[in-house]
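First the structure, then my questions, so here it is.
The other protein chains are all here in position, but one chain of the complex has been omitted.
Up next, subunit A:
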Amino acid sequence: MAGKAWKFGDDVDTDAVIPGRFLILNDAKDLAKHAFEGVRPEFKDNVKEGDFIVAGENFGCGSSREHAPLAIKGAGVKCVIAKSFARIFFRNSVNIGVPLLECKDADRIAEGDMLEVDMEKGIIKNVTKNEIYSSTPIPDFLMDIVRSGGLIEFTRKIVERKNRG
């Protein structure tokens, strides 16, 4: 199933993803209603389950607010593809299970292009342009967390191991 690409530039900050006045909300679906509200008001109304966010360098810079990847998760975005990610945003996304792909060819993807992604292999297919891009796979250490279902599950296993011998 292909999804549509929503194209963003470099240095998309967490205030752009979810403005500060909505940080009183803790639910992904509620946050998604305000995603990118200040900088791209049409996103929240038109994003569809399975769409993609495609961006340039340093996506997610700024605040440590997990509300930003949560809003993206709540919007049903299948995966964020960027040339690079800001550090805390990368952590937060791994921890809550928002798939990220670091792809140097992200610039080749245009607004509205239809994409198909194989997350395991990190292969991105641009259906509109009939092109294929590869991406940097997540390191093994982090795949352990992803395979556990996120940091909550990963940590629960550690707690249970400790308490039950």
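We adopt the following convention: contacts are C-beta pairs under 8 Å (C-beta built on N, C-alpha and C of every residue); 3 or more make two chains touch, one makes a residue touch a chain; residues count from 1.
Criterion: contacts and distances are computed from a predicted model.
Student: According to its UniProt record, what is the protein name of the omitted chain, chosen from "succinate dehydrogenase", "Nucleic acid-binding protein", "3-isopropylmalate dehydratase large subunit" or "Pyruvate synthase subunit PorA"?
Tutor: "3-isopropylmalate dehydratase large subunit"
Student: So which bits of subunit A touch the chain we can't see?
Tutor: Contact residues on subunit A toward the absent chain are 11, 13, 15-16, 19-21, 23-26, 38-39, 57-58, 61-67, 70, 84, 86-88, 91-92, 95-96, 139, 141-142, 145, 150-152, 154-156, 158-160, 162-163.
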